[in-house]
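Have a look at the structure below, then the notes.
Complex shown without one protein chain; remaining protein chains in place.
Our next item is chain A:
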Amino acid sequence: MSTSLLVRSTLPRALAHRAILPRNNSTLKHAYVPGGPIPKGSANDATTFPPPSPTHGSYHWVFERSLSAALIPLTAAAFVTSGSNFPIVDNLLGLSLVIHSHLGFNQAVVDYLHTRKFPVIGRIATWGLRTLTAATLIGVYQFNANNIGLTELIAKVWTA
């Protein structure tokens, strides 16, 4: 028994020169050949970065901050006027508030449910948010058109 163990223990050294011969496909997919291509698609790959795009970068930032700045005079105007007399203020406020909320929700979804880590839930959250924003825009428009409007509602509920 000791002889066979001895033979088996020296076998790796004897076969070492055969390591560079090509093996079957399953090992070639994962074995690293010096100087050869590095296979991708395993858990050890470095994280990828999104392609640089001004639409999702600086333009997005400028739009977001401009909208936030525009909300200041709009909110002040809503406090001062009555919504039914100035439907333009009501509609602008409704639109701006919903878009501002959508941008804020989107930041939270990207921060906490990024598709890189949550491929299924992240996509559901992103598209669910877009659907809800569309529904909210329609609801706000309907309320402003067929009812007393957002500013008037808040004023009346506040003093009810």
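Just so we're on the same page, a contact is a pair of C-beta atoms (placed from the backbone, for glycine too) under 8 Å apart; a residue touches a chain by one contact, two chains touch by 3 or more; residues count from 1.
The rule we apply is simple: contacts and distances are computed from a predicted model.
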Per UniProt, the name of the complex member that is left out, chosen from "Succinate dehydrogenase cytochrome b560 subunit", "Sestrin-3", "THO complex 6 homolog" or "MYND-type domain-containing protein": "Succinate dehydrogenase cytochrome b560 subunit"
Sole residue of A:V33, A:A69, A:V110 or A:I124 that reaches the chain not shown, by the stated touch rule: A:A69
Option touching the unshown chain, where A:V33, A:V80 or A:I138 are the choices: A:I138
Absent-chain interface as seen on chain A, which is shown: 2, 5-6, 8-10, 12, 26-27, 29-31, 42-44, 65, 68-69, 71-72, 75, 97-98, 101, 104-105, 108, 132-133, 135-136, 138-140, 142-143, 146-148, 152-153, 156-160
